[in-house]
Every structure is written in structure tokens, then in C-alpha cells.
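With one protein chain withheld, the remaining protein chains of the complex are depicted in position.
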Amino acid sequence: MADERFYQNTGPYTVQDLAALCGATLGENVDPNQIIMDVAPLHKANTGHISCLHNPKYIEQFKTTKASACLVSIDYAQYAPEGVAVLLASRPYRAYGQVAALFYPPLKRGGGVSPQAAVHSTAKIGKNCYIGPFAVIEEDAIIGDGCEIEANTVIGSGVELGKECLISANVTISHALLGKRVVVKPGARIGQKGFGFHMDESGHLNIPQLGRVIIGDDVEVGANTTIDRGAEADTIIGCGTRIDNLVQIAHNVQIGENCVMVAQSGVAGSTQLGRFVVVAGQVGIAGHLSVGDGAKIAAQSGVMRDIAKGETVAGYPSVSVRDWHRQTIALKKLGEKGN
Amino acid sequence: MADERFYQNTGPYTVQDLAALCGATLGENVDPNQIIMDVAPLHKANTGHISCLHNPKYIEQFKTTKASACLVSIDYAQYAPEGVAVLLASRPYRAYGQVAALFYPPLKRGGGVSPQAAVHSTAKIGKNCYIGPFAVIEEDAIIGDGCEIEANTVIGSGVELGKECLISANVTISHALLGKRVVVKPGARIGQKGFGFHMDESGHLNIPQLGRVIIGDDVEVGANTTIDRGAEADTIIGCGTRIDNLVQIAHNVQIGENCVMVAQSGVAGSTQLGRFVVVAGQVGIAGHLSVGDGAKIAAQSGVMRDIAKGETVAGYPSVSVRDWHRQTIALKKLGEKGN
Partner (left out) sequence: MADERFYQNTGPYTVQDLAALCGATLGENVDPNQIIMDVAPLHKANTGHISCLHNPKYIEQFKTTKASACLVSIDYAQYAPEGVAVLLASRPYRAYGQVAALFYPPLKRGGGVSPQAAVHSTAKIGKNCYIGPFAVIEEDAIIGDGCEIEANTVIGSGVELGKECLISANVTISHALLGKRVVVKPGARIGQKGFGFHMDESGHLNIPQLGRVIIGDDVEVGANTTIDRGAEADTIIGCGTRIDNLVQIAHNVQIGENCVMVAQSGVAGSTQLGRFVVVAGQVGIAGHLSVGDGAKIAAQSGVMRDIAKGETVAGYPSVSVRDWHRQTIALKKLGEKGN
């Protein structure tokens, strides 16, 4: 399926191999040695492909898929068309992700340090790193083993990257310490001076921004996202957190582990998010607030107060999602009545 | 008018030349050989300038303009001051655009491939291309004839550009196929991995993103805009579509021909827009939705349902613009009454 100009298929694999990889159980009468060539979505799959039913709304596609094999939960396995090798998985989409990553592992760039990169003599570059043309590594930066730093990216003086980070092209990082396996997509800006100044009638006076950005292991930072360094404290992104494109994270913000921030959302200065918080697209969170573990914030919400652990909020200003639905319905009725 | 440091005026032209170019008709008693030196807005124009009345709200400026010539629709021609050469056009602003582009055609960069660019030996570069210093063209990329690729831009391996594309400075493109005459403004990111993962209590597992970005002819992509590649399917931008700055387009989104997306708007994954859809500034459109041909979405709307062909919506959550006005008025009254 995947365009060979951009992706390399490492297959084929047997059904048995794939089931073992992702912890799936083979259905009755499945030949464990059946050969699978590729992954594909249900409606596009064909002979030799493995697919996945991960959402009941696609059950009709499942019933008619031409895939040779399919990952499915036990609840829906009965709907498999005849001849499809069923792989039972408790979390079929997660299993599919593992299988797809086996067929198409991330491509590692070889070639070492480009002679066209500008690497300062005091920078420490780990083993097996790739550094692309016109990348700049400044004084005393420390790059962990197996890092890839793509073309035209600038790593500022003193910055540290843990092992196996992937820093895409045209990125800027300064005043920051990154963990292991951090992925930074193209154009992200990390560690620049935050928006800190004193304002009065005589104009604005800068307050020096003297903190850092600390990013945990396995974080992903989206394209053209901006993360300012701390003013006094540090800006902190917890391990495993995923940040989408065009997100703004202001100075001193602390984000816990495994949070999700969808595109174009923003967090103002000094706000703290717990673990597993989900911030949907275009949400704005005001400064100096606290958002509890597992809280969920609906798209475009404007958060102006603390949010408790596990709470789901929506609206502007944000309220509980239940209240927001009530308000939306009430306003709708009012609009109909009033005219 | 235009600053000579940045623009080159190719004039002068005769009134007759300009009328022929844009399909305008000369008014009565207009000397077809009258010389026009430059373009200018009504209130700044002077002798030798051609201007344009494209909005009735500027009719007072029209009545007193010092321009030597003016493009105007027949409905307003009667208000032309004495001595102004009238050029009658059914769409005066469009005609003005054509005239202005004659005086100030886009400047083409000469100079071929910079010796300071990093062009891979397997990349195919068309005829008459410009490739700026520190641009990077990776393996097997194909660059069409007459393309301009400015400084510090990175074109990833396997990417194809049709002829006469203009890729501005500091852009990143990967996993993408572009049509002809595509304009990409500075800092845009096209083709990076989308925001796809499976989330549960054990953390996030990436789902490999195996699609591409397909961009049609004559598309424009704004500065610092981000367009993620597809997960399984492709992300598609139809011919002639205009995308403004800081726009987010997620994986698998399909946008039809001649759409307009204004700055800071965003479309979540797998949503489809028809043809001639207008998405105003800071709009958010949720994932897996369908927006019909010719639909219009007002600024800052939050779209959470499908939108029918030709519909105009506003609000959060978005409703028909008529309902939105009613709700806004009702809420205003309620606020006044309640206090």
C-alpha cells in the first residue's frame, strides 16, 4: 500500500509472527503459517493484507473486507467474512499499530555527521548520530547516542539531548534539556525567551528569563509548536506527553506525564497540568491555574479556573461538559422563542 | 508607488494596453494612447496612475481621486471626476489585479543552483530552476522545470514538485507530491508525521503514518502553516485552494478545489471539505466530518457536525448563521434583563 518512494515494507511475515508480536490469539482454523505481505484499512485491503476493526462503526466494512487477516476484539469476531484469518486482540488498534510498525519501522538515517553541518569543537556528539547538512550544534551541547538531527536545525549552546532523539529539519532548540527518544517535528521552537515584561505607562521593561525547558523521555513535539523557557522556574514537559502542531506553551508551565495537547491549543504562563490530561484543539488555558490528573478539555474551550482531577469541561468560559450541553440547548431554545 | 528596494515597475503602458489585458472597455472620449505609469489606491493616486473602485463604500474617494485612469463597473462610472479615463469592467478588482500584475510581475530569481545548496546526486532538478544557499534536496526528489526553492528549505527524499513551484525560505517538505505553480510561503511544514497514536492507561503507542500529502496545481500554502501527511490514506489539497498563515491541516484531511482557509483555522483528521468552501479565521473543524461545496464558516466557529452544500454557519458549536444571530440577540437581551 504505502508509496515506495517514502516507505519500505520489511515484510512478509506469517500470521503467527504478527500474533506473537502484538499478543493476539489466533482464531479457530487459522493457519499460523499464512503469509501476510502488508497492512491496509478494511475497505482497501486485499489478498495478503492484514487489517483491523477498531471501531464498531466500521462493522459493515469488516463484513465485506477482502483482507486475508484481521485484528478484532472477541465481541465482533463473529462478523468476520469467511476465509479471513481472525487475530483476537483486546485492543485491536494498539495491536494494529504494533503490526504496522513491524512492516514499516521508522527509517533511520545513516551517514553520520554531514561535512556541511557546523558542529562546534566543544560539542559532544554521541555514537551513531546523524547530523544533517547545515545543522548547527553550538558550544558545549551534548548529543546522546543514536540521535538524528536533520538539516538546518539549530541546537544551542549547552543544550543536552538524551539518546535516540529525532530532531526534524528547521527546528530551533536552546536553553533546554531533553530526555531519551524525544521526537521534535519540523519548525518547532523550544527554549526561547518567554513573554515576560513589566508594563506601565512608561513602556515595557523586560524581566530576564532565566529558566530552562526540561522535556522528559518519549515526548513528541509538533510542527511549528513553541515552548518558551521558564522565567525563574523551568518549563517542564512530562514523559510520554504528545504535543500536536502549532501549540503554544508559555514560560513556567508544567505538564505531567502522558498528556495530550491537540493542535493550536495554548497554555499561559505558570499553569500546571497533571498526568493524562487531554487538551483538545484550539483550547486556551489561562495562566497560574491547576488542571488535575485525567481532566479532559473540549475543543475551543477557554479555561479560566482550576479543573479538578478527572473533570471534563467545555465552553467559554469553560464549565462542566454537562452544564455546557444544558447551556447550549437552553440558548438554542431561547433563540427559537425570541424571534 | 511601490518601494524600489523591493519592487520593479515594468511600465509605462497605454490605457489601451491595460484595457485589452483585463477585458475592460474604454469609456467615452478616453484617449486610448494615454500613458499610465503606475497603479495606486484611489486616495493615494496621482497623475499617471490607474486606480480602481471595487467597493461602493469608497465612492467618495472615487469622486475626488486624482488618478488619471480608473477601473470601475458601469453602475458607478457616472461618478468619475472629470478628466479621469474610465475603464469599464464587470469585476473591477479582478481587472485591477491583472493590471497590477502587469506592472509588477513576480520577480524570478536567476542564478541556477547555488553552490552552497546540498543537492543529492540522485535528485532530478528541472530546467531553469533556482535553488538557494543552504537549501537541501534529498535523495530521488524530483523538481519540475522553472521551480524556485529558496534558502534553507529542505525538500525530503522522494518528494516531487511540478513545474514553476515557488517554495519560499525555511520551508520543510517531505512525503509529498505537489502539482504545478504551487506557492509555499516561508516556514510552512508539509508532510510530517500526523498526530496518530493509541492512548490508554499504559501510555501512548504510535500508529505508523504511511500516507502522503497530495497538493494540486495553483495551491498556495501560508507562512508557518502545517499540513500532516495521511495515516493510511493521503492528505489532499485540491487545485486552486488558498491556505493562509498558521493553519493546521491534520492527517487524511481532503480539501476540494478553490477552497479558502483563513489564518489560524484548523481541520482535524479525516474531515472532507468540498469545492469553494470558505473557512474564516480561527475556525476549528472537528474530525471525520463532511463540509459541502460552497459552504461558508464564520470566524472562530467550532464545527462539530456535517455542513450541507451552500450552508453558512457560525458559533460554537456552529449553527446556521441565522440561528446564530438569533441566539446572540437573545443572549444580549437576557443579559440586560437579568441584572
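Brief remarks on what is shown
Residue numbering begins at 1 within each chain, and the chains themselves are lettered A and B in the order written.
What we mean here is this: a contact is a pair of C-beta atoms (placed from the backbone, for glycine too) under 8 Å apart; a residue touches a chain by one contact, two chains touch by 3 or more.
What you see is a predicted model, and the numbers here were worked out from it, not measured in a lab.
The chain that is not drawn here is touched, among residues B:142, B:260, B:289 or B:308, by B:260. Interface note: of B:148, B:164, B:228 or B:244, the residue touching the hidden chain in the full complex is B:244.
Interface note for the absent chain: among A:48, A:126 or A:302, the touching residue is A:302. The set of chain B residues touching the chain not shown comprises 1-3, 5-7, 39-41, 44, 91, 93-94, 96-98, 100-101, 103-104, 114, 116, 132-134, 150-152, 168-170, 185-187, 218, 222-224, 240, 242, 244-246, 258, 260, 262-264, 276, 281-282, 299-300, 316, 328, 331-332, 334-339. In the full complex, chain A contacts the hidden chain through residues 118, 134, 136, 140, 152, 154, 157-158, 170-172, 174-175, 187, 189, 192-193, 195, 197-201, 203-208, 210-212, 224, 226, 228, 232-233, 246, 248, 250, 264, 266, 268, 282, 284, 286, 302, 304, 316-317, 319, 323, 326-327, 329-331, 333-334.
The rule we apply is simple: only the chains that are shown with their structure count from here on.
Computed from the mean C-alpha positions, the centre of chain A lies at a distance of 29 Å from the centre of chain B.
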